[in-house]
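As structure tokens, the structure follows; a few thoughts come after it.
With one protein chain withheld, the remaining protein chains of the complex are depicted in position.
Letters are used for the chains, namely A and B, taken in the order the chains are written, and counting of residues starts over at 1 for each.
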Amino acid sequence: MNAITPFVAVDVQSWSLFFGTRRILHQITLQIPAKQVTALIGPSGCGKSTLLRSFNRMHEINAEAHYEGKIYIEQKDIFQWEVTTLRRQVGMIFQKPVPFPKSIFDNIAYGLKINGCPPSEIKGRVEEALQKSYLFNEVKDKLHEPATRLSGGQQQRLCIARTIALQPRIILMDEPCSALDPISTAKIEELIGELAQQYTIVLVTHNMQQAIRIADYTAFMYLGELIEANNTAELFQNPQQELTRNYVQGNFG
Amino acid sequence: MKTHVTERVPQAMLLLAALVVAVLLVSLGSYLLLKGGEVLSVDFLTSIPAQGMTAGGILTPIIGTVALTLITAAVSVPIGIGAAVYLSEYASDNWLTQIARAAIRNLAGVPSIIFGLFGLTIFVQGLQLGSSLLSSGLTLGLLSLPYIITTSEEAIRAIPRIVRESALALGATQWEVIRDIILPAATPSIATGVILSLSRAAGETAPILFTGATFYLSGNSVGLMQEFMALPYHLYTLVTQHQAIEQVQPIAFGTACVLLLTVLLLNLAAISIRRKYMPSTLL
Partner (left out) sequence: MQLAFQASGFFCIAVLGGILLMLLWNSIAFFTDVPLFFFLSGTVWQPENQQYGILSLLVSTLLVTIGAMAMAIPIGIGTALYLAEYALPVLRNWLKPAVEMLAAIPSVVIGFIGIVVINPAIMAIAKTSNGLNALNGSVLLATMALPTIITVAEDAIRAVPQAFREASYGLGASKWATLQKIVVPAAYPGMIAAIMLGIGRAIGETMTVLMATGNAIAFPKGMLSSVRTITANIAIEMGEVPFFSTHYYGLFATALVLFIISFAVNFAAEKVTAHIRKFQI
């Protein structure tokens, strides 16, 4: 089999991205394996978020953005997907937890409703998602209270529940723990480990310890280029590139 | 601590200026409320003008103003919020959008009497709506539009981008994001702006002078195509057009007081909505 195998969830081929005339990503080629955790690391501003947001076509809300190259998700060019279907298949968790100004229940039900889930199934799927994100026991008595009343860590798990309720194939996470305390972070990390059995996870992180703890694969980016990608242990212990070595040894960034 | 004269004198003068304003506010408010309070009663609010408006109450103009404000709202709220959504969510920054923005800013500065002329030309004459409640309501709707657009757009823009993106990331279309996330989240601030704009419109007189307001109406029927009495216009006619100045003065005070109270209450409502929802709305 060639590069595109059933085990590659996201296949990035010479992907370049520009904002106006500024090139942010340069010829990135990367295969992200299915049902594994892949970490994207690199110094601030190197384009990690930009790459991640390419996968679910989030740049489309920015008229300035244009691209070259291809990205295949589940072996289908992302631009051949209906954009809402693509985003339902490729969930995204942001740096800050973003509960909608609705109840806990409605936060999760919302995604289901707009994606045409039959009303009779909603309740079951909301509960299932809450169970899977280990939130159910904490919130089961207050499902109809505003989600804004949850703690930051709970809010982030709610956002994860909201995403997995849609049963996506891939979950993109952009520094999901950076706004959280260590205990909440530990819970989310544990959750990510669990989710990886079922979903493909791409995780942007600044915390190299976190990458080492939970990522199976790690990709290192620098100034909009992909420098090196390998399994995590290999990348950290035996980096092939000078830049990678400097970075993982904490020489910059 | 010893403070020099050259410090104290200017400070005292600035304080004086602030005091003038404070005294002005307090005396203006209390004077009107006291004088008006003398005639204010449930009866006054619920009976129609009688004996050539020297007796009775102000029910007819109250009904007129309420009806007028409803029409104003029906025109300006949907268009205003629509335009705000367009400007904040859809419009790209091209010359046409810039012209639209400039037009909105300038409309806010157009003297209200010119809106009155516009209403006369377009609605009364052009669309043949005649001098009517509808013509006046449409005119005031146009007048309120720039305020509603500006405040609504601000309210919508205050919602962090990450909220929109979170909804988009769930597979929502842009319209779904606006309908289900943005508008509900912005509702308290939009409501504040709408209430303030409508309270302003309800107090306007110049735009309704020649588009439908009338001096006197027997009975209190309201009809879209009928002329109507309105509180501000009623006050104006009582104190400037009426023969029996002495006899109508108490009623004028009562009317002024009702106008003032309405505006105060609407403002307080707007402020309390802002206080209540603002901090907890989002993030």
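Assume a contact is a pair of C-beta atoms (placed from the backbone, for glycine too) under 8 Å apart; a residue touches a chain by one contact, two chains touch by 3 or more.
Model, not experiment: these values are computed from the prediction.
With respect to the full assembly, the chain omitted from this view is in touch with B. Although one chain is not drawn, the whole complex shows that of B:Gln11, B:Ser30, B:Thr46 or B:Ser221 it is B:Gln11 that touches it.
Shown as candidates are B:Pro49, B:Gly137, B:Pro188 or B:Gly203; the residue that touches the absent chain is B:Gly203.
Contact residues of chain B toward the unshown chain are 4, 6-7, 10-11, 13-18, 20-22, 24-25, 28, 31-32, 78-80, 82-83, 85-87, 89-91, 96-97, 99-100, 103-107, 109-118, 120-122, 125, 142, 145-146, 149-150, 154, 174-175, 196, 199-200, 202-206, 209-210, 232-233, 235-236, 239-240, 249, 252-253, 256, 259-260, 263-264, 266-267, 271.
Throughout what follows, only the chains that are shown with their structure count from here on.
As a whole-number value, the distance joining the C-alpha centres of chain A and chain B reads 47 Å.
For chain B in complex with chain A, the touching residues are 92, 160, 162-174, 176, 180-181, 184-185, 280-283.
Listed in rising order, the residues of chain A touching chain B in the complex are 56, 58, 61, 63, 84-88, 91-92, 94-96, 98, 100-102, 110-111, 114-115, 146, 148, 159, 162-163, 166.
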